[in-house]
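Right, subunit A next:
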Amino acid sequence: MSLLSVRNLVIDYAETRALDGADLDVAPGEKVGLVGESGSGKSTLGSAVGRLLPRTARRTGGEVLVAGEPVFDLPPAALRRLRRRHLGFVFQDPIGSLDPTMRVGAQLRLVLGRGADVNPHLERVRLDDPRVARAYPHQLSGGMAQRVAVAMAMAASPELLVADEPTAALDSQVREEVLNVVFSLAADAGTSLLWLSHDLPAVARRCDRVAVMYGGRVVEHGPAREVLGKPGHPYTAALAGSAPAAAAHGARLEPVPGRPPVLTGPSPGCAFAPRCALAVDRCHHERPGPVRVRDQDVLCHRAGEVTA
Partner candidate 1 sequence: ATGTTTQPSTGPQAEAAPGYLAVADDALPSGGTLNVQVHIDSGAATGYDPQLADVATTWQLLSLSYETLVTVGPDFGIEPLLAEKWETPSPTEYVFHLREDVSFSNGRKMTADDVVGSFERLLASESVWRGQLGPVKSVAKDGDHTVKVTLKEPYTPFLAALANVPAAVLPMKEIEDKSVDPATTLLGTGPYVVEDHRQDVSWTFKRNEKYWAKGKPAADTLNITIAPEEAARIAALQNGSAALATLGNVDSAGMLAGARDVQVVTQATTDFYYLMLNTKAPDSKFADPKVRQAINIALDPQQIADIALGGKGKPSAVTPAGLPGACDPAALPSASKTIDEAKKLLAEAGAENLTFTLSIYSTQPAPAVAQVIQQNLQQAGITVKIEQMDEASWSGKVYGKAPAEFDAALSWFAGYADPGMVTKWWNPEEAGFNVGFMTPGKELNALIGAAGKEPAGAAREKALAAVCAAADADAQMIPLVTRPATVAYRSDALSPSLYSTEGYGNVLRLVADARVKKSQ
Partner candidate 2 sequence: MRLLMWWSGRALSSAATLLGVSVLIFAAVRLMPGGFAETVLGPFATPEQKAELATRYGLDQPVFMQYGHWLAAVAGGDFGISMISRQPVGAELLARLPVTAELSLLAVAGSVLAGVPLGVLTAVRARPGGGGAAGRLLSGLGVSVPEFVLGSLVVFVFSRYALGLEIGAWVPFTEDPARNLATMVLPAAVLSVFAISVTARTTRDAVMGVLVEPYVTAAVGRGESPWFIVRHHILRNAAAPVVTLLGTIIAYLLGGALIVEHVFNLPGIGSYIVQAVGRRDYAVVQAGVLLAAGVFIVMNVVIDLLVGVLDPRLGVTAGRRS
């Protein structure tokens, strides 16, 4: 049984459809990367896992099951219990996600319980300096702050850690350190990981599986290396081919032509169709259902025909 199971989730903001029937499964202990164009709904999906959406967001359809419990239908107390037992979150802004008025040690103790020893927890995230516990968040560097945030999220040994671009605000060296901490902690604790990221090579390197989002849906889902190496969806193929780091100096990368979609309601067909070289008439009016291509689940009418 999967730990997280998102079923046909539809989330609307005031006039925007952010999720348009997203499906996602995360099995216990699995490391899943969630990638996709900016605005495709990654953050929305990540927040929806813990029902942490802003108030303007509405769930129009579908459901999110965490450990078999329907997150959106739980009463508040049960929801809180579920979050405590099963979920952990790490967000993009490292300093902002710590309470600025409290020393790091005090914040950790708040999570761990009064009188608990915070040092092992800080050491787990490679913060050995005892001064860290006595520091205020604004006195820490971004990397340190993010490691504290990870320590707090992992303190209660959640079964699933959702990390929304935890390293986007950090520079490349620190980025690696933080990711190492996150992944090794998750591995040690057997925690599943849902990692929202733009960094395709890193995802490929570190994750078991990857889910690719486009237009509010998970358009491709499968083993990380397979998906990024042999994409089943035309969008994944385009995405995988355009990492600037991969390009030689002076070479020119060709991005996906056209613009990302902006949905206000259900997309009539495949959201990628307007930009897709392979699109046929059917792609424009008929919503694609999942197709199994090799090890991947792909939402595409022409899934088999893609050549990366």
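Here is the rule we use: a residue touches a chain if its C-beta (ideal position, glycine included) is under 8 Å from a C-beta of that chain, and two chains touch if they have at least 3 such contacts; residues count from 1.
Regarding selection, all candidates are chains of the complex that A comes from, given by their letters.
These numbers were taken from a predicted model, which means no experiment stands behind them.
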Chain touching subunit A (counting every copy) in this complex, out of 1 or 2: 2
Touch list for subunit A against partner candidate 2, complex: 50, 52, 55-56, 79-85, 87-89, 91, 93, 96-102, 110-111, 136, 138, 149, 152-153, 156
